[in-house]
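Dropping the structure in here first, questions after.
Missing here is one protein chain; the remaining ones are kept as they sit in the complex.
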Amino acid sequence: MDVQVIFFGSIIDITLVDSVLLNNCTDLDSIVNDLIERYPALANKKYFIAVNQKMVHENIKLKMGDTVALMPPFSGG
Amino acid sequence: MDVQVIFFGSIIDITLVDSVLLNNCTDLDSIVNDLIERYPALANKKYFIAVNQKMVHENIKLKMGDTVALMPPFSGG
Amino acid sequence: MSNKKPSSIFVSGPIAAQKIAEDIQKHSSKVSIGAHSIFLGQVRADEIDNKKVTAIEYTAYEEMVVEKMAVIRESFFAKYALTCMHIYHSLGRVEVGEICLFVFTSSAHRRDAIDACNEMVETIKKELPIWGKEICEDNSTVWKQNN
Partner (left out) sequence: MSNKKPSSIFVSGPIAAQKIAEDIQKHSSKVSIGAHSIFLGQVRADEIDNKKVTAIEYTAYEEMVVEKMAVIRESFFAKYALTCMHIYHSLGRVEVGEICLFVFTSSAHRRDAIDACNEMVETIKKELPIWGKEICEDNSTVWKQNN
């Protein structure tokens, strides 16, 4: 099962790419664990998570084709 | 002793002139009485008074060359 | 603030959108500014006794406005951390849809510009000896009232 994870702002300074494709992640917690394994600096980083453009504040199940976004605190304007 | 009295806004609808020169008025009260005699409709009219561009809320003595302004409620903007 | 002669806020007739653009453009060289707040008053096609307003004609006690504005300016610069503040008000006839008031405040951080602009609009309406006469389509007139 493929899920696309996209990164923004200062998160990209850690990941050095703006997106990755993850398989075998059935929920958000497993995505976050997977990402921290790949990018250990993420563990100490503050960010919000959106799934398919909606903010998500707890663990949820994911389905094929979902897009998960890791977003640092906003600084527009 | 000459004092110039100037009118603004809806006051001019009553006086039909934008200024008059009054003599023998030594204070503000005598000016107001003189004006109401000339323009009786002023008696029922709401207005502010400025002497030499400063708002005045009580009777004051006037001197030669003073300018008294009768101003209806403001409606700029 | 300074001993230069206080200048008039009055513009003859409507305030052009082009003037507003030029004023904004001029501030691009003031690099300590982070926020601009602008208020524009536009003449509205109100209805009075079933007659449409087509224009407002403004008159003012100009000398008194200049004196009052000098005092008001100083109090605003004392109260708010403003980089600049510009105010323009129409005199004479302004047609429906045209701009009659332009308040423009700038500051490093947004709260000062926004709060000063807001308070200035209220101050202008309440404190400045300016009068608007609404002119209806049949040329009858009604003196405007601020609330």
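Which chain is which? They are A, B and C, in the order written, and residues in each are numbered from 1.
By our rule, contacts are C-beta pairs under 8 Å (C-beta built on N, C-alpha and C of every residue); 3 or more make two chains touch, one makes a residue touch a chain.
What you see is a predicted model; the values in this text were computed from it and never measured.
Across the complete structure, the visible chains that the omitted chain touches are A, C.
Considering the full assembly, C:99 is the residue among C:65, C:82, C:99 or C:116 that touches the omitted chain.
Residues of subunit A that touch the chain left out of view are 6, 8-10, 50, 53, 69, 71-77. Looking at subunit C, the residues touching the absent chain are 17-18, 20-22, 24-25, 27-45, 96-99, 106, 108, 110, 114, 118, 121.
Simple rule for what comes next: only the chains that are shown with their structure count from here on.
Between the CA-based centres of subunit A and subunit B the separation comes to 74 Å, rounded to the whole angstrom.
Touching two or more other chains at once is no residue of subunit A.
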